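What you see is the complex with one protein chain gone and the rest in place.
Note that the chains are named A and B in the order they appear, and that numbering of residues resets to 1 at the start of each chain.
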Amino acid sequence: MIEPGDLGYVVPELIVLGTALTLLLWAAITRGDRRWMSVSIALAGNGSAALMLFMRTPADGAAVELFAGQLVVDGYSTFFRTLFLLLASLAIVFGAQRFPSAPLIDFAALLQFSLLGMMLLVGAADWATAFIAIETMAIPVYVLVGLTRFRRASLEAAMKYFALGAFASAVLVYGIAWSYGLTGTTSLAETADGIASRGDEPWSLFALGLILVALGFKVAAVPFHAWTPDAYQGAPTPAAAFVSVGPKVAAMALLARVVTLAFEPLAANITVALAVIAAATMILGNLAAIAQSDVKRMLGYSSIAHTGYMLVGVAAVSQTDAGADFVGVPSVLFYGFVYALMTFGAFAVAYVVEAQTDSNDLSAFRGLARRSMLPAAAMAVFMLSLTGVPPLSGFLGKLYILQSAVDAGLGWLAVTLVVTSVVSAFYYLRVVVLMFMEDEDAPAAASAAADAPAASGAVADAHSAVVAVTAGATVAFGIVGGGLLAWAQAAVASSLL
Amino acid sequence: MLNAPWIIPLLPLAAFAVNGLFGRRNPRWTGWVSTAAVVGSFAATVALWIASAGADQDESLLYRWVASGGFTIDIAFLTDALTIVMLLVVTGVSALVSLYAVGYMDHDANKPRFFTWIPLFVFSMIMLVISDNLLQLFVFWEMVGLCSYLLIGYWYDRDSANAAATKAFLVNRIGDFGFAIGIILAFLEFGTLRYREIFAGLGSADAGMVTAIACLLFVGAMGKSAQFPLHVWLPDAMEGPTPVSALIHAATMVTAGVYLVVRMNPLYTQAPEALLLVAAVGAFTAVLAATIALVQTDIKRVLAYSTVSQLGLMFLAAGAGAYTVAIFHLATHAFFKALLFLGSGSVIHALNDEQDMRRMGGLRRKLPVTYATFILGGLALAAVFPLAGFWSKDEVLAHVFLKAAADPGGALTADHGAGVFWLFYATGLTVSVLTAFYTFRMIVKTFHGAPRDAALHEHAHESPWVMTVPLIVLAAGAALSGAVLGIPPEHGVIHGYLEHAAGVLHLEGAGAAPTLILAVVSTVAALTGLLLALGAYGRGLPIPQRARALAPGAETLFRQKWYLDHLGDGFMVALTKAAAMLSWGFDAGVVDGIVNGVGKLSRFAGGQAGRIQTGQAQNYALLMVVGLVLTVGGLVLFR
Partner (left out) sequence: MTLNGFLVVGALIFSIGAMGVLIRRNAIVMLMSIELMLQGANVTLAAFSAYLDDQAGFVLVIFSLTVAAAEVAVGLAILVALSRVYPVVNVDQLDSLRG
């Protein structure tokens, strides 16, 4: 039953919620330039939430169930909540570079609401919590995508993302309804018992299929991916950066929990389905990315491809029941973490170029190394890491995922991963070549100087810090990846999986 | 704490970071930062050496980078006697060269760049020799290659420098390709890349496989250590600044191949055919390069071919199974060859970058310190008693002789071609004569006689102390290191010390009398060459003319470098084109070439994939419904 002490474990979430509400109030009662204040409130909130997160972690490392089994606080959720607090903090700094005062405060508030949903989602132990959390995460994100409400592309992207997202939500509720009807429970853990007693009868698989499709939409797996490139291209760049990493990784976390917990008895069926989806996702994402000329759209397809890599890990998880072992879930956690940082960083550099040239076209990267060395060097790190070049973190992530796949007997999927990664080098390295080996178009550079929005020094420095932090982490987790992996392993070992 | 091995690579790495980050703002200090770091490294090596005296070996895992199931990638230190000897040579010579370069590069506008790459090279070289596994060795093998490439092309505004850098890079790719395959085969055969585990697994390994691995690893060594036919890059590498030639292309990096063979000696001992290949390539390269050195007019090129020749002798020693001797010669060679290069640098510096010996002459009064030290280095190279080269080269020849004598039948027998070693011994003696000859031809032409270019001679001046001090220290090493390390022959300090290294063997000595006789023979050979050179170039005796009459065409053959460069250049042109196709695949003109396969097809497929993306939300929803039907249907059908 609900204990008063339960609230103590959700202090981080309460702080995030409080920050969001404070920002809304602040927007209502003040005038003038409130950028500084919005960033400060959000950062202070997220910082103290992170602090509380570690202070309230259960001492013995065991999973604690809260609110009558609705929510669970375990190492698994702490791992992801830490990542999300970090990403949201980076996103708000990024947003301060892009938005004037009024939209920024909206941006910050929406970001905090979405963050709240993500933090609850990774701790969801019941379908009711999972559903509410997934919507709390998604609805603010639709608005974030359409936040520049005088740009047609932004609103078009928001409209498509919203319509398809709502469609996927309906599929999710329908799947939950069937899962509930078949097992008589909405608890994830008890669902497993109910499914186990029924075996792989068609209706169980029907419910599973609906839920996989809905989550497949959230993580942007083929063929439920089509919204991704449109949404990223149309969204204002800070929103695209956040959407490409936050909700996707959160949904991936829920997917891994569903696969290893609620539908664990159907692991063999899940592996086949996810392996096929993963292969299609890797192939289509990487191939379509090659044809792109808009950097945000390219990163959209790139993020689809990386969904495929993570799904390989999830598919492997359901094959081997040793979830706490080296392989499987920890490799997905590791990949999610490093993927989020490097993709976010790539969007941050894309914005640097956007601010200089007012263009998201890949040709705007021409000669970036001559203009601005730090963003160019950081972008090279991100691109090489996304390709999977050692010793960067993307390489380690792929290595661990590969190991999981091979150990699970999914050799063909591992081969697909390697081959599609080689193909991906084609479009990632093209950016590096453009930045370092080609001269910029003179007219573009001239117009850039004239049109560049005047960002104040502190804000621009803060944005450089975002780029530097993500690039540094991408390098560092490649070189000292063992620590992050050990954390992921410990997180999985002490989780409700 | 002081003898912790990690300090040794850390200091140069720190110097690399400092000079790389702040060098451009404070160019004056970069040289001193580099020198201080490398001297510190040398001191730490000495401390380690003293602390480890008597201990067999010490392995320490520095960092386990990847631990993924049964597969691990480690950065680990193996500090046995062999490593420490190599470390002493590397850090010692590097420290002196770095100090020397402070003076030599003083007026260069880009010296922060120079003093960024030098510590990076030293770091990589240390990590190479300190590694306990083949993978780490390979990574830093590539790193030193990269530094070499960057430093050969240091004066990037010279076309010849760029061409030389590219040539070095490409030729080394051939060697590294073989090396990489060898490493992969080793992993497949032994399931590990750690030396110790490989050696432990030798007993149960397939003999053919071991031979293949040994040969492939040697291909890598041939590239790095410039052995025929992959030697063509090293003479061109003299386009780099002279301290680079002394450090990388004489004393340290090019000896990495010798180190590799010695390090893997238990493997080679199991593969006699591979050892024979090592000896044959070494002997042939030694004589080939020595003949070419006879006719060179560029002072640095004489030294470059001499280096190739001496490296050949080291491989000959290793191929004869005398691994300790190979390392002994490596150490003494590092001293006197670095000395000769730095001395030539001092001359070049004094003559405003003139390298042609035909425009030198009579410099011994102008450059007394350089002259004195250069003479010592030359005598050491010529292997004149009692200087360093004498002790080590004499042992090389003695071991080849003993190897040959071990099989009096003289045929290719079970001892795998011991008979051939008579030929190798004769080759070695010939090389001794030639070495002494070209060395003193060079000395006489440079320092003696009348100045051939009055204007240059007029402005010649002795170098500053930062340049002469390293010369003096190296001269002391060149004079004494052989005697200190190698007396008594076969049982000197270095022999006893290297006994501790894992599996390093040397043949039993044959007693004092044969050793003495062999020493006299090789001394006579060296003195013959020396006197011939003095006679020909000092006294003007018509020796070269008679030689021409005796063997017409030989000079042309040598001048044309046995036509190998022509062959090589044709090959290089083809290779360069191929490499250009590969590396610049993004260039529009080449997209039709190599990238055709991946690029066009993927672009086409990508375009097709994009066609799904109509931009219409309802089509996306339809796609989702199709996916839904397929997923649910597939799950139910294939349950």
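Before moving on, here are some points about what is shown:
In this section, a contact is a pair of C-beta atoms (placed from the backbone, for glycine too) under 8 Å apart; a residue touches a chain by one contact, two chains touch by 3 or more.
A quick note: this is a predicted structure, and the numbers were derived from the prediction, not measured.
Only one residue from B:Ile174, B:Ala617 or B:Leu635 touches the chain missing from this view: B:Ala617.
Across A:Leu14, A:Met159 or A:Ala465, the single residue that touches the chain missing here is A:Met159. Interface note: of A:Leu51, A:Ala102 or A:Val173, the residue touching the hidden chain in the full complex is A:Val173.
Panel shows subunit A; residues 127-128, 131-132, 135, 139, 142-143, 146, 149-153, 155-160, 162-163, 166-167, 169-171, 173-174, 176-178, 180-181, 184-186, 229-230, 233-234, 291-292, 297 of it touch the chain omitted from the view.
The omitted chain makes contact with subunit B at the following residues, 610, 613-618, 621-622, 625.
Definition applied: only the chains that are shown with their structure count from here on.
In whole angstrom, the spacing between the mean C-alpha positions of subunit A and subunit B is 49. For subunit A in complex with subunit B, the residues that touch the partner chain are 159-160, 163-164, 167-168, 171, 200, 202, 205-206, 208-210, 212-213, 216-217, 222-224, 226-227, 229-230, 269, 272-273, 276-277, 284, 286-292, 326-327, 391, 396, 399-400, 403, 407, 422-423, 426, 429-430, 433, 479, 481-482.
Only residues 64-69, 71, 586, 595, 598-599, 602-603, 605-610, 612-613, 615, 617, 619-621, 623-624, 626-628, 630-632, 634-636, 638-639 of subunit B touch subunit A when the two sit together in their complex.
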